[in-house]
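Presented below is the structure to which this report refers.
In this view, the complex is presented without one of its protein chains, the others remaining in place.
Our next item is subunit A:
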């Protein structure tokens, strides 16, 4: 029993790489917030999930550095906590004593970020690679800004309204001026005498002369 434990400990220490440690210059820290992302449907983080992580990271490395056949064993993980957070480093498949530098690892992760995220049903915020900034999503720039479209519609309606108002007032005035000459003709006939005396509109009309021509006209 004791032998077995000793053997396992030696194996474990052999597998654990001294180069993987917190704040290592060759690796990154990863933080997962599974409960925040999935709530009730959160899965438990266990060995299998860690295996998936290492596999997806190996996949990302393969994608980025063409030709090099990264394996799960090339991804070394350490300092796992309850958070869930851990550090990882990447060794070269050709020579395990060599570590892949940070820039390459970062570029690989950036390239396949989406795939890694979806493998865990997480997002950039909940699967956090500390110090790797997510590429900021640019706001979609429309070809024509939508506000101009709304502006055009509203202004079109308003201009149509103004034109209708002005046209209707012109039409109204024309109707009035058409009616006026008609009425003026009718009254002209009944006021023959007053017209002879000059313009009846000037000055104060003399009330002593009756205008009721119907009775006095011969």
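The definition used in the following text is that contacts are C-beta pairs under 8 Å (C-beta built on N, C-alpha and C of every residue); 3 or more make two chains touch, one makes a residue touch a chain; residues count from 1.
Keep in mind that, in the parts below, contacts and distances are computed from a predicted model.
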item: Undisplayed chain, where the name is taken from the UniProt record, one of "AP complex subunit sigma", "EBP2 protein", "Translocase of outer mitochondrial membrane 40 like" or "Transporter"; value: "Transporter"
item: Residue ranges of subunit A at the interface with the undisplayed chain; value: 31-36, 81-85, 133, 135-139, 146-148, 150-151, 154-155, 158-159, 161-162, 165-166, 169, 173, 176, 183-184, 187, 190-191, 194, 200-201, 205, 207, 210-213
